[in-house]
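Note that one protein chain is taken out, while the other chains of the complex remain in position.
Take a look at chain A:
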Amino acid sequence: MSIEAAGDRSLYWRVQLGRNHGARGLFAVVVLFLLLYAYLFPGLLTVEGFSKFSQTWFPLALTAMAQALLMLTGGISLAIGATVSLGAVIAAVTMTQTFGVAGGIAAVLATGLAVGALSGFVVVRLRLPAIIVTLASSFIIGGAALLVLPRPGGAIPPWFSTLLAGDTPVALGLLALIVLAWKLYLATPLGLTIYAAGENPVGAFRSGAPLDAARISAFAISGALSTLAGLFIAAQTGSGDPVIGQAFTLNSIAAAVLGGVGFLGGQGSMRGALAGSLLLAVMINVMFFLGLPPVAQYIAQGLIIVGAVALPHLAGRWRSA
């Protein structure tokens, strides 16, 4: 190994650790909650229990990634929820019809890429604010979902449901693959440009980085992650519902912000967003097993979120003081 390569490697780890810096407090909180959950519900440590929990987390994890990806480039999407619904209804109407499971997956994936790329194109090329464009597209996409399936229905082949959402951790395996793919994507020119587009777009443009392409791709990938979340929900529930995704818009933003992803772009990491989504998911179960009544749950939820965001800041201030 040459000296330069060794230098590169240590720089790589320094950058990685640096990115963890802001999220360390969150990681600690997440681990604490997971331990608490396992203590309250020992069944979590069985394959079945662990699989079921990871399945409740999976769609939120995907949408948190979808949102974080856009926020890293300095964008945002209010259409995540509608896109999840669209993915779910397309899966539910295609898979038991002529398309079959493979065709259904392809249709869902293609729809997500197309819908995302189209929004991205309007935002990037027409230089319109992402928040307005995606607000508008959320109505269009939501309407399209209602056109595809006016009321809950459709079906997913039972074997496919069991494969993805049975008593095995297939969903978690898929998440690992997607995270790996994200790592690889970050090493490509488009992926490298993502942080630059959010942090210093002018500098990136002057150094010849493919800024527009990177941002449009980010929208396309974000759309695909959202429709895949919808596909998973359809498999998990065995059918499609045209409004099932609604809550994911706000929750995906909450997860990303909780994970340290900044609204102004270039700040934060995917692992932070994933940890944020994991906290939101595990929190619901912990509160159930603690036996908190719903009103207390609302308050506890708010306190946990504020606490998880404030802790790292406070810790940082104590260290510097």
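Everything below uses one rule, namely that contacts are C-beta pairs under 8 Å (C-beta built on N, C-alpha and C of every residue); 3 or more make two chains touch, one makes a residue touch a chain; residues count from 1.
Please note the rule applied: contacts and distances are computed from a predicted model.
Per UniProt, the protein behind the absent chain is "Ribose transport system substrate-binding protein"; the candidates were "Ribose transport system substrate-binding protein", "Transporter", "TatD related DNase" or "Methyltransferase type 12".
The omitted chain makes contact with just one of the residues A:Pro157, A:Pro210 or A:Gly238: A:Gly238.
Of the listed positions A:Leu180, A:Ile284 or A:Leu303, the one in contact with the omitted chain in the full complex is A:Ile284. Of A:Gly103, A:Pro129 or A:Gly153, it is A:Gly153 that touches the chain left out of the display. Residues 41, 43, 49, 52, 56, 59-60, 146, 150-154, 161, 165, 233, 236-244, 246-248, 251, 281, 284-285, 288-289, 291, 293-294, 297-298 are the ones on chain A that touch the missing chain.
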